[in-house]
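Worksheet for the structure shown next.
Heads up, one of the protein chains got dropped from this complex, but the rest are sitting where they should.
Order as written gives the chain letters A and B; numbering starts at 1 within each chain.
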Amino acid sequence: MATSVLVVDDTAFMRLTLKNLLTKNGFSVVGEAENGEDAVQKYFELKPDVVTMDITMPKMDGIVALKSILQRDPSAKIIVCSAMGQKPLVIEALASGAKDFIVKPFQPDRVVEALNKVMSGGSA
Amino acid sequence: MIEEIVRTGEIKVISREGCLTALGVGSCVALVLYDPGRLVAGMAHIFLPFSGNGHKSAMASSFLPAKFADTAVEALHAAILKCGASTGGILAKMAGGANLFDSFQGQALDVGKLNGEAVKKALSEMGIPVTGATLGGNFGRTVRFYLPSMRMKIVCGFSREASI
Partner (left out) sequence: MEAREWQLDVLKEAGTVGIGNAAKALSSMLCDRMVYVSVPSVRFVPLSEAAWIWGDPEAIILAAYVPFTGGLSGSAVFGLPEDAVRTFMRFMSLAAEVECEMYSIFTEMANIVVTSYLNALSSMTGWVLRPSVPRVAETMAGAVIESVLALMEHTNDSATVIDTTFSLEGGHRLLGGRLILVPDKMSLCGFLQAVEATYCR
């Protein structure tokens, strides 16, 4: 069965970009969320195999959402996908349990590799 | 015809014939006070609603006479009186007070709306009637007021125009 993915990003453009890319590479995008609150709710509703998580979003940012999901489900596999490639923040995200941190703008291969790695049990 | 450009925070006055212009007005309010009898008009390009929490002393931090609505209306009134307007017949027109940026959370400060409200409040306290106003929206405006016609012409780009 294809790996199920929840795509979290506030812009429709980025959600569409990720959805196309992932679908083309054999993943199944089972849901989309446009802010952190939405992401937490959809995660527990859909129980996807992997989440791609943006950081800069309205209502609740991606770091807060990531922590909130991992608190209730420590086995959640979340890959941060954000333009905020600032060192202290990357460290915070990984220390909080993110499996990988992809800095936008990304190369498509980088995203596919990260998801494959996470699904095969590896981590960044 | 003379065209006076009224920049943010400024007050300018013309008489008999001419044009007062505020270019690219966003959340600011371009307020015109004019005396139809004496043909004197002044424009204030107002930036923010209040000069502090009701303390006029906060004005000391600004050298711009029209920076704050609450003090700008009085300053503009004084300026046109000085140029020959009579206290009795003064009227007002205004445009601006836009909120350009849509907000996802709807909680962002709407400075434009506050500016419009502050100007209206100050005018009503001074008993000055408003004969035309176009406020709000999510677009900028260029505002021109002409003497002797006493018309205010507003251009919004995208060929939206109005005359009040």
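What we mean here is this: contacts are C-beta pairs under 8 Å (C-beta built on N, C-alpha and C of every residue); 3 or more make two chains touch, one makes a residue touch a chain.
Computed from a prediction, not measured in an experiment: that's the story for all the values here.
The chain we do not see here touches A, B in the full complex. In the complete complex, the residue from B:Gly18, B:Gly42 or B:Gly112 that touches the missing chain is B:Gly112.
Here one chain is not drawn; of B:Ile14, B:Leu31, B:Ala98 or B:Met152, the residue touching it is B:Ala98.
Within the entire complex, the positions of chain A that touch the omitted partner chain are 10-14, 16-17, 20, 56-58, 82-89, 104-105.
On the side of chain B, touch with the chain left out of the figure occurs at residues 7-10, 23-28, 47-48, 61-64, 67, 98, 100-104, 108-109, 111-112, 138-142, 155-158.
As a working rule, only the chains that are shown with their structure count from here on.
Computed from the mean C-alpha positions, the centre of chain A lies at a distance of 49 Å from the centre of chain B.
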